[in-house]
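The structure appears below as structure tokens.
Let's look at chain A:
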Amino acid sequence: MNRSTQLLAATAIVAASSASATELEVMHWWTSGGEAAAVQEFAAAFNATGNTWVDAAIAGGESARAVMVSRLTGGDPMGAFQFNHGRQAEELIEAGLLRDITDIAEAEGWKDIVNPSTLLDACTVDGRIYCAPVNIHSWQWLWVSHKAFEDVGLSVPTNWNEFVGASQALADAGKTPLAMGQQGWQQSGAFNVMFAALVPSEIYLAVYGDKNAEVAAGPEVARVFAAAADARDMAATSTVQNWNDATNLVITGQAGGQIMGDWAQGEFAVAEQVAGQDYSCLPGLGVTELLGTGGDAFYFPVLSDDAQIAAQSELAALMLKPETQVAFNLKKGSLPVRGDIDLSSANDCMQKGLALLADGALLPDTNMLLTSDTTNQINTLFTEFFADASISAADAQADFVKIISRAE
Partner candidate 1 sequence: MTNSVEIKKLDLHFGAVKVLQDLNLDIGKGEFLVLLGSSGCGKSTLLNCIAGLLDVSGGQIHINGTNVTWAEPSERGIGMVFQSYALYPQMTVEGNLSFGLKNAKLPKAEIESRVKRASEILQIEPLLKRKPAALSGGQRQRVAIGRALVRDVDVFLFDEPLSNLDAKLRADLRVEIKRLHHSLQNTMIYVTHDQIEAMTLADRIAIMRGGQIMQLGSPDEIYGRPVNKYVADFIGSPSMNFLDGRIQGGAFHVGDLSIPLDGYDFAGGSPVDADATIGIRPEHVVTGELVGNAAFQVDVEVSLIEPTGSDTLIDCTVAGNHFRVRMDGQSRVSLGEKLRIGINPSMASLFDAKSELRL
Partner candidate 2 sequence: MASTRPNQLFRNKSAKIAAIPMIVTALFVFVGGTAWTIVYSFTSSGLLPRLKWVGLDQYERLWDTRKWLVSIENLAIYGLSMLVLVFVIGFILAALLDQKIRFENTIRTVILYPYALSFVVTGLVWQWILNPEFGVQNIVRGWGWETFTFDPLYNAEIAIFGILIAGLWQGSGLVMVLMLAGLRGIDQDVWKAARVDGIPAWKTYLFIVIPMMRPVFITTLVLVVTGIVKIYDLIVAQTGGGPGIATEVPAKYVYDMMFQANNLGQGFAASTMMLVTVALVVIPWAFLEFGGSKNRG
């Protein structure tokens, strides 16, 4: 146990000496600045209940998932763990490794407060609830650096088309028009954003929801691939790997913008940038304003120790409490999962997101529609596509069609 949690635990015990102190190991891969600050809110709240949050952070979702699944199969489960909700956890639930938390959900009235309700659906298997959604993350944002455009004497673009139009000027000034980390999930993520924003939603749902290969081969999708090819040209000089390194290029004005999920917000916050003043955020690339409703959820493995089970229940209930939701999501840069809370303290970008959420301009997230196997194949496809300018949009689309036709 580390010093800071010890300290927190100590204060917590003083504060709520009636509760018994149970250590609960919580595993997640939120190690980057804004993420860690957000987790800290959960930990603090949990420790305030008299329990102790034992933090098990492993950088990199891949390593973390390997550990989580190993621990579960190995019969040494942690108390709770972060996972992308959606289809990834289905198997763990089928194998009976995860705790059914329907009773907590009912006691807390999650059905009534979670908005959009699809979030809870993603946690539900055969009518039982297995996870606590903690936030809504949406991918569909274009982050634009005001500094970069001021440097070249242009006005800040308000949508993707203007952004593409201004890219040459940025490139001429030695800037990278579009910052893009060279990792498959970032590249395919950017593609999916364009997919959601540049063509009608029906197409998106037909391809990812119904796995309709014909639509995937069609002219609308071809337009998306053409846009992706543009993005590839704009990102040609972006050599960073990690998403936050790419975001940093935007923060420092070395790059014009970045297509990245709302978690990038946290990096801007850490860098003390002000939305609308230092940077702009354009949901749906400023073209079709809508949001995907992905997000993170916490799952609770089946445990045998009663004290720990009680602690799990407390944690699950706590995560959706209004005050925790506010504190967590402000730090994380994501949207709260309940519509009944006041987020007036949120900044410009989050207000935009909340508005869209209230309007119901929503799309299901790819994680809910696709298996991680399919996602992974799409990631690989776009890694290749973005790294190799000689791959034509048409070739890439053909591969894409193949993946969709094979998807379950």
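Picked so that all candidates are chains of the complex that A comes from, given by their letters.
Note that contacts are C-beta pairs under 8 Å (C-beta built on N, C-alpha and C of every residue); 3 or more make two chains touch, one makes a residue touch a chain; residues count from 1.
In this text the structure is predicted, and so the values were computed from the model without any measurement.
**Student:** Tell me which of 1 or 2 touches chain A in this complex.
**Tutor:** The single touching candidate among 1 or 2 is 2.
**Student:** Which residues, counting only chain A, touch candidate 2 once they are in their complex?
**Tutor:** Chain A reaches candidate 2 through residues 61-63, 65-66, 69, 73, 88-92, 95, 182-183, 239, 241, 371-373, 375-377, 379-380, 383-388.
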